[in-house]
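What follows is a set of notes on a single structure, which appears directly below.
One chain of protein is taken out of this complex; the other chains stay put.
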Amino acid sequence: MNRIPNHPILGEEKPGKEVQIFVDGRPIMASEGEMIAAALIANGIWINRYTAHKNKPRGIY
Amino acid sequence: MKGSLKTTGAPSLEELHNSPAYPTNEQLRKGPIAIIECIEEIPCNPCEAACSRGAITVGENITSLPKIDFEKCIACGACIAACPGLAIYIKDYTYSDTMALLSFPYEYYPLPQAGDTVQAVDRHGKYICDGKVIRVQNPKSNDHTAVITIEYPNEYFEEVVSIKRIVIS
Partner (left out) sequence: MIETELAIVGAGPAGLSAAIEARRAGAEVLLIDENSRPGGQLFKQIHKFFGSRSHKAGTRGMNIGTELLRESKELGIQTWLNGEVCGIEEGHKLWVVRDRSRSEIVKAKKIILSTGATENAVPFPGWELPGVMGAGAAQTMINVNRVLPGKKVIMLGSGNVGVIVAYQLLQAGAEVVAILEAAPKLGGYGVHTAKVSRAGVPFYVSHTIKQAFGTDHVEAVEIVKLDDSFKKVPGTERTLEVDTVCLATGLTPLTELAWLAGCKFCYVPVLGGHLPIHDDKMHSTQPDIFIAGDISGIEEASTAMEEGKLAGINAACELGYIAPEEAEVRSREIWDSLNSLRSGYFGQKRRDSKVSILQKSEELISYFKAMII
């Protein structure tokens, strides 16, 4: 998990409602209402697609 | 410009000694005082208002460099957390025969605890010596800028300015 539960300025993260979402058929846990890109990174999913011609991975930028 | 603020990121001792706020060697070793490492003209003056003794002056022009009147400074530390640049700390050369005291701002998680042994570092984050945490202050009014006080061997008096981040694995 790549979440930041404790932070010197922002404090402890108040846990939101956990929801299950499916990414390419695989279930992952996300926090309700959060940005999908954040949920993916939190679960270690970096590649959002492969390019059409050269099949190269692409992520958020 | 070798070893200067604009090439290495941290001010050199020469640059500091040439800035108006930095104490002379004599003032530095006389007792507890506030030290401001602010050598660039940026528009900023909260340190001035933070000092109830009127020891810190920026003046009408808010980009002027701060100055400290060391006669008025009582090293209360109110300026430490007030400085948005985290550029102020308190040092006391006279703390004991062998140890000096340093109070500095710290905004990382987790905070050290009183009694902990910590790694004291210089302006480039280089380990200099071990230090012992005397107290940790983090009142609400500091708005999450904790003030850590450590004691450390006074032979490293001028170079030590902070501690290594505590990393939880």
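To keep things simple, chains are lettered A and B as they appear, and every chain counts its residues starting from 1.
The rule is simple: a contact is a pair of C-beta atoms (placed from the backbone, for glycine too) under 8 Å apart; a residue touches a chain by one contact, two chains touch by 3 or more.
Just so you know, these numbers come straight off a predicted model, no measurement behind them.
Remark: the omitted chain is touched by one listed residue; of B:22, B:70 or B:109 this is B:109.
Only one residue from B:37, B:92 or B:151 touches the chain missing from this view: B:37.
Where subunit B meets the missing chain, the touching residues are 1, 5-11, 37-46, 49, 61-63, 82-87, 107-109, 121, 123-126, 143, 145, 161-162, 164-165, 167-168.
Residues 2-5, 7-10, 13, 34-35, 37-38, 41-42, 46-48, 56-61 are the ones on subunit A that touch the missing chain.
Everything below uses one rule, namely that only the chains that are shown with their structure count from here on.
Taking each chain's centre as the average of its CA atoms, subunit A and subunit B sit 39 Å apart.
Those residues of subunit B that touch subunit A in the complex are listed here as 107-111, 144, 146. The touching residues of subunit A, when paired with subunit B in their complex, are 6-9, 11.
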